[in-house]
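The other protein chains are all here in position, but one chain of the complex has been omitted.
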Amino acid sequence: MAAVTYDHVVKRYTADVTVVKDLNVDIKDKEFMVLVGPSGCGKSTALRMLAGLESITEGQIRIGDRVVNNVAAKDRDIAMVFQSYALYPHMSVYDNMAFPLQMQHMKKDEMDRRVKNASKILGLDPFLKRKPRALSGGQRQRVALGRAIVRSPKVFLLDEPLSNLDAKLRGQTRIELQKLHRELETTFIYVTHDQVEAMTMGDRIAIMNAGILQQVGTPGDVYDHPANLFVAGFIGTPTMNFVPVTTSDSTAKASGFEAKLPKSVPAGKGTLGFRPEALTDRQSADGSNLQMKVDVVERLGSDQYLYGQVGSDQVTARVDPRMKVAPGDTAQLGLDTRSIHLFDAESEVAFF
Amino acid sequence: MTVAAAAQPTTVAARFSPGWITQLLQRYMLHVVVIGLTVAWMLPTIGLLVSSFRPFALTKTSGWWTALSPLEFTLQNYTDVLDQSNLGQAFFNSFMVSVPATVIPVTIGAFAAYAFAWMKFPARNWIFLALVGLLAVPLQLTFVPVLSFYVNTLHWTTSNLENIGIPGLPWVPLWLAHAGYGLPFSIYLLANFFRALPSDLFESAEIDGAGTLTVFFRIILPLSVPALASLVIFQFLWVWNDLLVALIYVGGAPEVAPLTVNLADLTTSLGQGSNLLTSAAFFSMVVPLIVFLSLQRYFVRGILAGSVKG
Amino acid sequence: MDFSVLLQDIPTLLVVIIGVPAILAAYIVGGEFLVRRLPDKNRPQVRPWIWVGPALILVAGYLLLPAIGTIGQSFENNAGNWVGFNNYASQFADFPQGGAWVAIRNNVIFWLIFYTIFTLAFGLVLAVLFDRVRYESVVKSLIFMPMAISSVALGIIWIFMYQYSPTGESQVGTLNAIITFFHHDPVVWLQDQWPSDKFNLLNNLALIGAATWGITGFSMVILSAALKGIPGELLEAARVDGAGELTVFRRVIFPLMMPTIVVVGTTLVIFALKAFDVVYVMTGGNYNTDVLAFRMYEQLYTAGNSGHASAVAVILLIAVIPVLIFNLRQFRAVEARR
Partner (left out) sequence: MRASTWVRALVPLLGVIVVAVGCGTGGASNAGSVKVIAVWSGQEQASFMAVLKPFIDSTGIKVQYESTRDEDAILKTRVAAGNAPDLAAAPSPQLLTQFAKQGKVRPLNDAVDMSALQSSTSQGWIKLGEPLNDGKLYQIFSWAAVKGLIWYDPKNFSAKNYSVPKTWQDLLTLQSTIKSSGTPPWCIAVASGGAADGWPASDWLKEIVLSQAGPDVYDKWVAGTQTWTSTEIKSAFQTFGTVLGPNDSNVYGGKNTILATQFGDVGTPMFANPPKCYMLNQASFITTFFTSAVPSLQAGTDFTFFPLPDINTSYTGAHVVAGDSWSMFNDTPQARQLIKYLTTAQAQDIWVKRGGKLAVNKQVSLDDYPDPLSKLSAQILVNTQIAKYDATDNMPADMKNAAWKGLLKFISNQNDLNTILADLDKTQKTAYTAA
């Protein structure tokens, strides 16, 4: 229902502690935007500035067309789900969900209608009279969602809402959240440190590191065209292989192999990046083949990962599960040069 | 638990130890320890209670535990207190003193503790420290300056306040005095408690549209019931049992003097009538105990459980 | 005896019981109402002062200003003339038995250590033990009972407990009765010269014991509330992890209760430094049981020497400073964790 814009936003605690540096993001209306990054990267601070829980040192945050820098949290028409859920322990589930509506002095029947509606969506009907302590973790999480839903806010803020759930429940809730996003047709801004959540849920992902926005894009974009070494390494499991290389024209020479580059680059030092799935047991057409001394073999059923040495570099490969290989073997592998990346050694920015 | 664990030396098991004895010991050890400690703790009070029912002459020559043989009990000490003191008026006065002198510092203290715990303002920590430091000021030193402020600046004395005729007015200086003396402790205790509340709750409420007042009245206060209950009890006890501050600020006139003053007057300046103090002590304990017992249920387990933990 | 006055005046009582909280609530609501009239920017600057204002005014009036006056007076004689550090010099004269030395020793060593540790330890042990029985509320009320006893009555009870009759006579005091039951000579608890007549420990401990008995209910109740704030799952988790009960207590319960223990401990340390009632009622500071607060009282009211009294009070205030530093660290740590 509203776009959100971060416009040169800076958050500084003291002169030398800056946690968010010049953040520029446009979040479109009804978009599911995920802010992802390692802990301490400033993503939560960015969200809390939007929520109005932290002051903005420099720049502007806009919800729709309205600059909200000096608008009180309650007047920003947002709802937030906390990592800890922040349920009021002394209030029943119903009262927890009705609380924000009471704050708006809503008519009792309208309030009732909304709470009932939300509780139906979330399957909380049987628990309305209970106190939070009598609920399971998943139920509490849904109450926290319900409290956000009832307000029909312009923007939904979610601060690592799944991190207190177990793995199975987390998977389910991920799907429920996406459904909810579709049903509510509202802007969602979701903060997480888990790139899987980011990849699976986000319409777009904004990756942050050390207070600096690294890249914004769809999950596919970010995966296939990481803007820099950090993004490349952060997104995807197992992580991308990074091999130091010396480039000249359109070849890159590593310690154990040579790879043909799709584009010619200036001669010099760089880091070659390729995902495990780019290194397979199929021989490469352009001759970028290499030999790996296998240390560990991981069979996952659908896939088989090989961890080993290529030259003096540690590398991971994803091969056909039927390939027969044992630790200590030397495997013949081919590199798919169409999906390799090269990063500048100094700036770590991607050439391609 | 610790005691139960320690009370089972392993060396005994090697010699003679049918399993059920050890188990029995283990099972009842806790109760034996708990009840034993409680009884030991009550011994002085029991002694006083028994003595209060014994004829005065006997308490001088034999211990209270001999009271059963020969069985010699009397209600004399209690009836004497009822006859000699003006208990009705004194109880009333004590309530008139204690209730506001508890409510004022706890409420004002809660306001301030909220600010100290959750608002930012200059010199916050230093002011807070100064408050804790002021806990150590001996009250006796403050009497003259404070009282002369009342008398010389405000021209307030108990009797002219009484003459205005507004109910409770003669006690106002005493209320404020108890508030002033009780506030550092109130603020210290409550601020530490408030500070320990999870910040997510307030932030969530803030986003939900709750103002400062709503957060205070609808979230902080309900969540702080155990701390508030303890504080109410302590402040009430302190005021109820106070003698010196009452004597300084309202004096010993029977129309205004609280129970403590009244009961202290049972003995003469030379100490005659000290037998009455045993029974008087029980009269003065009744109300504090009722207050404690009625607030006891608020010390419940885990009021924060389920709020922010996964 | 006439209780009718109690009934007659109940409307007055009600007015006060309702009126006082109403005025306080009106103040804060009104204050907040005014704050909201302010521009957005100024609200966070003004609001805290509305909330702390009444407390600061009362504390300043009743404690701070008199305390400042006390510091000034400690450098003056009774006539109000500046005497420099003379008042302090006379407190620190004649080490170790003269001036305020005995009081300082008793407060800063005996009371501070034994009173604080006894009370905290008893409170903690009782809170933990009682937490595990179903009749908790009953035993807790019984332990709490001494709190309801005024200091004067407490003195009477313990004078009773410590009463001494000569060896061979029947003992009226409870403790001596127990001791003589085991064929030991009765002990003169409050005058005893143990371990030596210049360094009496036993009678100081006897006083501290009486005070501890009175205050343990306080530490038990607060510590018990903190104990109940520890989520059960955490303890279960620790037990599942194979921790014994002692380990659970040492590694889980104790650290989680630490903030509360600090609060109670701080309060007790200050109570220990301010110890007065028990000494006043039971020994009058005789037999080397003097304490600072009592010495101050004597200097102020008996000797009528406000300079000396103020100097003693200032010594007492200075003794609190380490506690304050500890507290400052503590809440800086809490702040950092947020």
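Letters A, B and C name the chains as they come in the text, with residue numbers starting at 1 for each one.
Everything that follows uses one rule, which is that a contact is a pair of C-beta atoms (placed from the backbone, for glycine too) under 8 Å apart; a residue touches a chain by one contact, two chains touch by 3 or more.
It should be emphasised that the depicted structure is a prediction, and the values quoted were computed from it without experimental measurement.
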Sole contact to the chain not displayed, among C:22, C:89 or C:246: C:22
Which of B:77, B:102, B:214 or B:296 contacts the chain that the document leaves out: B:214
Chain not shown, touching residues in chain B: 56-57, 60-61, 84, 140, 143-144, 146-148, 150-152, 157, 159, 163-167, 211, 213-214, 217-218, 244, 247-248, 251-253, 257, 264-276
For chain C, the residues touching the chain missing from this view: 11-12, 15, 18-19, 22-23, 25-26, 29-30, 32-33, 36, 78, 155, 159, 163-166, 169, 188, 190-191, 193, 197, 279-287, 297-298, 300-305
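Heads up, the rule we're going with is that only the chains that are shown with their structure count from here on.
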Chain centre separation (chain A, chain B; CA means) in Å: 54
Two or more partner chains touched - positions in chain A: 72
Where chain B touches two or more other chains, by residue: 211, 302-305, 309
Complex contacts: residues of chain B adjacent to chain C: 1-5, 30-31, 33-35, 37-38, 41-45, 47-48, 51, 59-65, 82-83, 85-89, 91-92, 95-96, 99-100, 103-105, 107-109, 111-112, 114-116, 119-121, 124-125, 127-138, 140-142, 145-146, 149, 167-168, 175-177, 179-181, 183-185, 187-189, 192, 195-196, 199, 211-213, 216, 226-227, 230, 233-234, 237, 241-243, 260, 264, 274, 277-278, 280-281, 284-285, 288-289, 292-293, 296-297, 299-305, 309
Chain A partner contacts - residues on chain B that touch it in the complex: 198, 200-201, 203-211, 214, 219, 222-223, 302-310
Residue numbers on chain C that touch chain B, as the complex places them: 1-6, 9, 12-13, 15-17, 19-21, 24-25, 28-29, 32, 35-36, 44-45, 47-49, 51-52, 54-56, 58-59, 61-67, 69-70, 125-126, 128-130, 132-133, 137, 139-153, 156-158, 160-161, 170-174, 177, 213, 216, 218, 221-222, 224-225, 228-233, 244-246, 249, 259-260, 263, 266-267, 270, 273-274, 276, 293, 296-297, 300-301, 309-310, 313, 316-317, 319-321, 323-324, 327-328, 331-332, 334, 338
